[in-house]
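The complex appears here minus one protein chain, its other protein chains still in place.
When the chains are written out, they are named A, B and C in that same order, and each has its own residue count from 1.
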Amino acid sequence: MAYPTATLDVIGLWVGWFLMLMIYSYPLYKENVAYRAAEHMFIGVTLAITIITNFSNVMRMCITPLTQGNILMIVPLVLGLLMFTMLIPEYRWLSRYPVALLVGAGFGLGIRGTIKPNLQDAIIDTITAPTGGAMIDWFNYLYVAVGLICSIMYFMLTFEHSGPLKAPTRIGRLFIMVGLGAYFGNTVLFRFTMLTGRAQYFLQVLKLIPM
Amino acid sequence: MAIIVEGRLMTFILMIIFFVLMYYFMSINKEQQYTIRAMPALQAIPEAVGRAAEMGRPVLWTPGISGALNNSSQGPQILAAISILEYLTEECVKAGVHLQAIVPLPDALPLIEETMRTAYLREGKPEEFNPDQITFISEQSPYLSATLGYMQRYEPASNIFVGGFYYESVVLGEAGNHIGAMQIGGTNNTHQMPFLVATCDYMLLAEELFAAGAAISQNRDMLGSIKGEDFMKVILVAITGVGFILGALNITIIADLLGM
Amino acid sequence: MSNVLKQEAVYAVTGIVTILMLVEYFFFADTQVWAETIRTWAVIIYNISLGLGAARLLISHSARVSKKGRDWQFSGLLLGLFAIMLLTGFAGYIMTGVQTNNGIYNWMFNYIYTPLGATLYPITGFYIFSAAYRAFRARNIDAALMLIAGCFVMLKNAPVGEAIWIGFATIGNWFQFTGQVPGMRTFAIVGALGLIAYGFRALLGKERGFYAGGGE
Partner (left out) sequence: MASGHYWVKSVDSTREAASKMSALSKLADIDRRVFYWILFIALMVPFLNPIGFPITIAPNTQDLYDGITGDQVDEGEVWIINFGYGVSAWSECHPAVTVCTKALFREGAKIIFIGPHYDVELTYNKLQDTCREDFATKEYGVDYVFLGYFTGGESVVAQLASDIASVFPQDHFGTPIGDIPMMDGVEDVHDIDGVLSSDTGDYGGHFMTQWQGPYGTKLAEVGIAMNGSTDLPRWQAGNFFGVSVGSRGGAELELLIGELGEATTAMDSISVSHLLLVLAIIIGNLGTITEKLGGKE
């Protein structure tokens, strides 16, 4: 993308650049008036965008089908409006119904969706032995199985981590720490890449590097 | 024609076994109380509230950006966080500490408000509850910026970060450290656990988040379900152990069965 | 009666919807219209629920402005920009069906909303730096393992790691592909068990805090 030439776009680019500095004044210095202004601007603008987007979603998914004769769409409309009874003390309890439907859908999808990938596939992958004869593959096979068993034992909540459980749970905790460290290390790349993008933008707006 | 859809039979069997186990431990030996391993993160909640009372500062509770309640992975985490919120609110009411909730979840607002209101009512101080104790902010980044701003402007003595966190976890955790807050974290989002572990004093990892409600209440039936969970773990450990040995011998019966 | 409507019936709705989702999955190979309808309802309700949050937020900031409370000027800024964005967006939406078909809305979206969003997320880059600096300390064997795994993966991810020593890539890959697997899978497994158990307890009306202490 080339550096903009239209006046409004150039102004916009600089507005964005200053907003970035206003936000970064928080970590680089401390909370201050500039940050507070940017924070409130962001909240206001985003709320408006979200309202319009959600409104158009409701129109598209509910009102339009309703006007086209899909009478069932009256149900989510009424349930959705029941949410607002939260603002009326005597009828506050009615807001539980739309929430109940959402929660039910969440639990249903959660229970049915979590067993296969998180239990079955995870264990199948753990107990599928390597096909080649390389020593490292067999070591990894052993490492993952032992690590998984010990780490699961660490999460035994109604058994004391003593006696026969003492050693495996202690080892399990070490496996967990390795996992957390690797996670952490992997995430650093992502976070730095994004900050790199901002550093690049900082220079681009100043025309120190091409856009 | 099979009743259960092909490829989902073992999922169904595992689910039923799990339900039966939980129900069994909830139903038997009604007079016997189960015990659950102490969770330092929960034990630390009164300390966190007490600290706020001593310092005359608020306590901040926030459930992360999570997702909608009908989101299969985030919805249950929000509910688990609300279970903790009830206990936290009661402790705050008892100690006369201001509790502030910053929430980016519009659909969970009724639950959160009702939970806090009920806790105030239960402690006999319904008039002290103010709906402004719950701040709603839409979307993730504005929510983060508002929470950061709140932290430095009001310097809460303790931060309770429990729920479905995403990228905000490390920012909130570090900003909390910057103001010297005591912090309790908890999430089932594996990709955020390292950051809450790194920045919080106490953590509820994965299953511990869901078990917190049972641990707080010490309700026998709820603890019975945790007992059932533990036996399910024993079964899974056994399957893994046997499967591992058979796998090494090139016998794949366990893996085949699990894949049914 | 009122207790039935206020509590039991609410649990029943949750339970029925949960069971319907499970029945659809286990007993029907393809998605069912009735289940899909419920999911669509859920999405619509979620979309409408934003109105409740928005009302709360706007009432709170309006009160702050009218009472000239703490930071009221910023609340005014928030309300002002909100109003401009909302009006221009709705103008575009009503006239053309797409909110972006309005110059002012588009300009504010592209040059206020987008840069702020693009700035907030990368702020994590700063905080992850200091989090790693403080957390990666070899105070005990647990923390040392976290430090070692983290550093090897970091040096594997950055091309400079391989340039310094090729072993960083090899060992870092091992941590990423194998070393972290037991911990990762354990979280997945116990998290799944916890989620299912929580759902089970909630459906039985046992979970404290759920629907405001329904288990009490």
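Just so it is clear, contacts are C-beta pairs under 8 Å (C-beta built on N, C-alpha and C of every residue); 3 or more make two chains touch, one makes a residue touch a chain.
Remember, it's a predicted structure, so these values are computed and weren't measured experimentally.
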item: Visible chains in contact with the missing one; value: A, B, C
item: Omitted-chain contact residue, chosen from C:Leu22, C:Leu78 or C:Leu120; value: C:Leu120
item: Interface with the undisplayed chain - residues on chain C; value: 30-31, 36, 39-40, 42-43, 46-47, 96-98, 100, 109-110, 113-114, 117-122, 125-126, 129-130, 132-139, 142-143, 146-147, 151, 154-155, 157-163, 169, 173, 176-177, 180-181, 184-185
item: Chain B, residues in touch with the chain not shown (by the definition above); value: 7, 39-41, 67-68, 70-74, 141, 166-167, 174, 177-178, 180, 182-183, 190-191, 197-203, 205
item: Residue numbers in chain A that touch the chain omitted from display; value: 1, 24, 27-29, 49-50, 53-54, 57, 60, 64, 105, 109, 113, 116-117, 121-122, 124-125, 177, 179, 182-183, 186-197, 199-200, 202-203, 208-209
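One rule holds for everything that comes next: only the chains that are shown with their structure count from here on.
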item: Of A-B and A-C, whichever chain pair has more C-beta contact pairs; value: A-C
item: Length of the line joining the C-alpha centres of chain A and chain B, rounded to whole Å; value: 16
item: Sites on chain A at which at least two other chains make contact; value: 23, 26, 36, 38-39, 42-43, 46-47, 50, 83, 86, 96, 98-99, 101-103, 105, 107, 109-112, 114-115, 119, 123, 126, 148, 152, 155, 180-181, 183-184, 187, 191
item: Per-residue overlap in chain C, given as positions that touch at least 2 other chains; value: 22, 25-26, 39, 42-43, 45-46, 49-52, 54, 57, 71, 116-117, 120-121, 123-124, 127-128, 132, 135, 146, 184, 186-191, 193, 195-196, 199, 202, 211
item: Of chain C, residues touching chain B in the complex; value: 22, 25-29, 39, 42-43, 45-46, 49-54, 56-57, 60, 71, 116-117, 120-121, 123-124, 127-128, 130-132, 134-135, 146, 184, 186-191, 193-202, 204, 206-213, 215
item: Residue ranges of chain A touching chain C (in the complex, touch as defined); value: 8, 11-13, 15-17, 19-20, 23-24, 26-28, 36-58, 61-62, 72-73, 75-77, 79-81, 83-84, 86-87, 93, 96-105, 107-112, 114-115, 117-119, 122-123, 125-126, 140, 143-144, 146-148, 150-152, 154-155, 172-189, 191-192, 194-198, 201
item: Chain C - residues contacting chain A, complex; value: 5-6, 10-11, 13-22, 25-26, 37-52, 54-55, 57-58, 71, 74-75, 77-86, 89-90, 93, 99, 107-128, 132, 135-136, 141-143, 145-154, 157-158, 172, 175-176, 178-193, 195-196, 199, 202-203, 211
